[in-house]
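Apart from one protein chain that is not included, each protein chain of the complex appears where it belongs.
In order of appearance the chains are A, B and C, and numbering begins at 1 in each one.
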Amino acid sequence: MIGAGAMGADHIRTISRSVPSARVSAVYDFNTDTARAAASPVGADVVSSAEQLIDSASVDAVIIASPDRTHADLVRACLAAGKQVLCEKPLAVTADEAYGVVEAEVVGGRRLLQVGFMRRYDPGFVSLKRTITDGTVGEVRIVHAIHRNASSSTSTDDAGLITGSMIHELDTIPWLLDDEITDIRVESPVVDGFRDPQLATIWTKGGVMVTAEVFVNAAYGYDVRCEVVGSRGTASLAPAEAVSTRVAGVDGVPVRDDFVAHFADAYRIELSTWADEALAGRTTGPSAWDGYVANAVAEAGVASLASGARERVTLKDRPALYA
Amino acid sequence: MIGAGAMGADHIRTISRSVPSARVSAVYDFNTDTARAAASPVGADVVSSAEQLIDSASVDAVIIASPDRTHADLVRACLAAGKQVLCEKPLAVTADEAYGVVEAEVVGGRRLLQVGFMRRYDPGFVSLKRTITDGTVGEVRIVHAIHRNASSSTSTDDAGLITGSMIHELDTIPWLLDDEITDIRVESPVVDGFRDPQLATIWTKGGVMVTAEVFVNAAYGYDVRCEVVGSRGTASLAPAEAVSTRVAGVDGVPVRDDFVAHFADAYRIELSTWADEALAGRTTGPSAWDGYVANAVAEAGVASLASGARERVTLKDRPALYA
Amino acid sequence: MIGAGAMGADHIRTISRSVPSARVSAVYDFNTDTARAAASPVGADVVSSAEQLIDSASVDAVIIASPDRTHADLVRACLAAGKQVLCEKPLAVTADEAYGVVEAEVVGGRRLLQVGFMRRYDPGFVSLKRTITDGTVGEVRIVHAIHRNASSSTSTDDAGLITGSMIHELDTIPWLLDDEITDIRVESPVVDGFRDPQLATIWTKGGVMVTAEVFVNAAYGYDVRCEVVGSRGTASLAPAEAVSTRVAGVDGVPVRDDFVAHFADAYRIELSTWADEALAGRTTGPSAWDGYVANAVAEAGVASLASGARERVTLKDRPALYA
Partner (left out) sequence: MIGAGAMGADHIRTISRSVPSARVSAVYDFNTDTARAAASPVGADVVSSAEQLIDSASVDAVIIASPDRTHADLVRACLAAGKQVLCEKPLAVTADEAYGVVEAEVVGGRRLLQVGFMRRYDPGFVSLKRTITDGTVGEVRIVHAIHRNASSSTSTDDAGLITGSMIHELDTIPWLLDDEITDIRVESPVVDGFRDPQLATIWTKGGVMVTAEVFVNAAYGYDVRCEVVGSRGTASLAPAEAVSTRVAGVDGVPVRDDFVAHFADAYRIELSTWADEALAGRTTGPSAWDGYVANAVAEAGVASLASGARERVTLKDRPALYA
């Protein structure tokens, strides 16, 4: 485990409690105390550098949960070492940098990298996708996505809201639709100051239009919703707690605080599936190419927010490895 | 209108606003100021006695919303005058007294009385009944009914909870099922003091068992729910507001305060249907017999609460008028 | 009543059953049989021309539910006759024509016209508006509106979808927010053939962005939803039936078929409020100006669908009568 902050520490706990096929053997964090606090409960070693961890003979596979700007280099080091690696999103800070990772993996000739788009493992999103593939909703015309946080933490500037938060929608949408994003426009009702919320309109190759609202200071809680509108009907993802209360004139269910609790099942299934596959020497999860595409679409989104225009997503050639 | 308290005044407003086939021409209330306050906005006369109102040539039909103990006598006066009458529930204070009304109507040879069991006109209950009659739920086995008030107003003693509040369930159940109640048992978790909530178990001739919880100090609001469980599936009545809010960590809808707001549509449709039929010289609503039966079942319920035993409902013969 | 098709006939029934302050005394329809079928059950006269109806001494106020292209002229005739008039939306076929009506009313010096934007009387929309005015949701940032029909009836071409269906949103949004629409952009995922669904993005003077999806061939039923997203929380309008069923592996509620059933309460309250006010010689409902503005915004929307660009809404001066 490289990076033992909130995300990394949570992954360590999840693996220790729920993933029989993996064991956290070594932890590195820039802050040694942080590394020690996370490693100690699971009996993992604390190592003194990311390189040492990656090269260790006792490490079969690597998880990267360090700061975003370190992702691409660390992934390349893992690829160089021939090790399976799960890298938290985003894969890189720019699309170019992400494409460098793609090229590095292509040189190696086999897929070793999985990008941490955990929503693909969320039972709700998986079930939503099934309503498309099994024909329930008919031919998809429109998707409405909503992504709200109680208050901004990492996504604290205009571009960061896209590359840090909206990037989940930018990966989820093409996966859900088995389609590609060709154009994006991002606007905000806020003209001065932090442009939050932002509204994206997205077009796909297959002729679907998507609206995606991302609001990182929504105050009331964490909320992720999605409605797929097709020619036969619609399907809506709206997770609710199993227990409702009727107290003081309100019939209500609690809204979760944060994405870690909300997507706890998704993280568990992601880590478990990745570990099982890594043991078997393969990965079928979100690829380096998917990570690059998400970065490229996000960059088009950032450009759109500045230009006010609909921006075309331009991609480099897709290597055969990701056909 | 005889009785211009909360219920009577609300009926006057409803007729004035929403019932074209009726006009409130005369109002009587024991308290003249109360009568005047209700009559004035709709231009009705205030009369000095109930008898005068009933006998007035300008009054075609009468609504009784005076205190429960006055109901039976007032209804008999209306029957004697040959006028259509809508009497708020309960029809009488005892089953014997209610049966006296039945006998008086039978003597007259035609149905003039409707008892104010407004739930039979509630769009929700009507829709619930349809799931039974159209076969959706299959053969009914069990019904679960819930009836809660924020705090007790009229139902302030053990028997009053049954005769004042639960009596709605005692009429609704046989109407819903097109069946008859044969036995009832009423119990309470509260042993000392006001026995609230109360739990009734009810058996019908057709072999259905019913649980009915009535709780008149439920604190959180007014709530009426009902689930019908059949051999093919279930149907549940659970009215909800159209607008929900997500604020401060709760995704909720408001619970209504009282039965007047909750059943506003039911009262409007009841009054409108009754007035249309009264104009045509007939009534198809809850009959004197239905009112008597509800009183008789309520009495068995009161006896059961005291005895702790399941009590059989014994009814006098049903006159041919109510066949 | 001028026009006795589906809408007009429904209004006649509603007035007859639920509006004590009005009586339908005369009906005109281009098709005399249609007029007769609607007039007969309520004892209204069938007249031989709209002009005759408008000028009749026994007609106090007029409702116009004839084809859209006849609206403006008929309203002007009512204004000329000094009679209160409720005209179904849209007020006119073009914004210019609607502005002609505004000018005609201004000449008369008092408001006589109400436009039939019935949603302003819908209990759900009224309750949604309250969550804004009472501060529940905080400062509004975004609104998401959805408007779906099972299959297209009147809205059968690209522009008609905007002027016939979306026009409801174009009136509802500024009313809900107490704000004005300044810009609109309308797009569709469908490039060839009937451009349905359409997605509008709307900007208001007060800095709110709105997405509005209108889909008139949504197959599954009639559905109108709206979510208001503010700085403190959100409020969502999502009308549901009171009765749900659990049968054959599905826990579900029925979706209504059409807007007449869906907005039955709204139409009843609209007609009742309008009749009460008309009797008192005034109107506080949607004005000629509101009707003109909706037409003007719709025209900008039609232009946008063709141009692909965000279009500015340009309005003539607002007369003092509508201040």
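Heads up, the rule we're going with is that a contact is a pair of C-beta atoms (placed from the backbone, for glycine too) under 8 Å apart; a residue touches a chain by one contact, two chains touch by 3 or more.
This structure is a prediction, so every number in the text was calculated from the model and none was measured.
From the options B:V102, B:V208 or B:A300, the residue with contact to the chain not on display is B:V208. For the chain left out of this panel, the touching residue among A:V19, A:C78, A:A300 or A:V313 is A:V19. Only one residue in the set C:F30, C:W175, C:Y220 or C:Y322 touches the chain that does not appear here, and it is C:Y220. Chain A residues in contact with the hidden partner, per the touch definition given at the top, are 15-20, 23, 123-124, 127-128, 131, 136-137, 232-248, 268, 272. Within the entire complex, the positions of chain C that touch the omitted partner chain are 219-221, 223, 240, 246-255, 257. In the full complex, the hidden chain is touched by chain B at residues 138, 141-142, 144, 187-191, 197, 199, 201, 203, 207-209, 211, 213, 215, 217-220, 229, 231-234.
Throughout what follows, only the chains that are shown with their structure count from here on.
In the CA-based superposition of chain A onto chain C, the rotation angle is 180 degrees, rounded to steps of 5. Each chain gets a centre from its C-alpha atoms; the one nearest the centre of all protein C-alpha atoms is C. Among the other chains, the CA centroid farthest from that of chain B is the one of A.
The geometric centre of chain A is 43 Å away from that of chain C, both derived from CA atoms. Chain A and chain B have Cα centroids lying 57 Å from one another.
With touch defined as above, residues shared between interfaces to two or more other chains in chain B number as follows: 240, 246-248.
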